[in-house]
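Just passing along the structure, written as structure tokens.
Every protein chain except one is present and positioned as in the full complex.
Now for chain A:
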Amino acid sequence: MASASAETASSSSQIATAAASPTTERRGIPAAQFVEDVQTFLSQLDLDVNSALAFLQERLQQYKLVEMKLLAQQRDLQAKIPDIEKCLDIVATLQAKKEEGEALTADFEVSEGIFSRARIEDKDSVCLWLGANVMLEYSCDEATVLLQKNLENAKASLEVLIADLQFLRDQVTITQVTVARVYNWDVHQRRIRQAAAAAANES
């Protein structure tokens, strides 16, 4: 049995050189190397099984950290998009009311649970909160353009983020499979050694 596995090891080492993940990294996330053959992988890293497993586990931890960060950013963006859409809705409503020539009456929250009534008459401009304690006045049309641009940027960022997350998850899956294979390979090697030792003792 020992000789049979040695043959498969040498033949598969020839294909090992062809194996390479399509990208080496994406926006700072290192790609996980796909392992064609465990034996070659270990000699390439020049590590024993336990060190290799430790290295792979550390990689998984690093991936986890990046995943947390990306997920938090995704949540922020997913909350921001409906907010911008609501702003667009209000600006559109104000413009529509202006055309009708009527004032817009609205109940708004002064404090938690306390509402007050407001009548909005001048609907030519709105103030937009730009962040960093800055608020600017815009005409309704300019406001719509700005909000629309922000909405598109947010949606585009979200798409890129989701692609990043998918890439990251692929690397995690590859690493997890590699861990399982290295571990199984080690178990297999031990069995071979035990069998060989037992046979040697008997003879």
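Note that in this section a contact is a pair of C-beta atoms (placed from the backbone, for glycine too) under 8 Å apart; a residue touches a chain by one contact, two chains touch by 3 or more; residues count from 1.
We adopt the following convention: contacts and distances are computed from a predicted model.
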item	value
Candidate names "Prefoldin subunit 4", "BHLH domain-containing protein", "dolichyl-diphosphooligosaccharide--protein glycotransferase" or "Pyruvate dehydrogenase E1 component subunit beta"; UniProt protein name, chain not shown	"Prefoldin subunit 4"
Hidden-chain contact residue, picked from the options A:Cys127, A:Val145, A:Val160 or A:Val177	A:Val177
Among A:Met68, A:Ala106 or A:Ala198, the residue in touch with the chain that has been omitted	A:Ala106
Residue among A:Asp89, A:Asp124 or A:Glu159 touching the omitted chain	A:Asp89
Contacts of chain A with the absent chain, listed as residue ranges	12, 19, 34-36, 38, 86-87, 89-90, 93, 104-109, 115, 118, 166, 169-170, 173-174, 177, 181, 184-185, 187-188
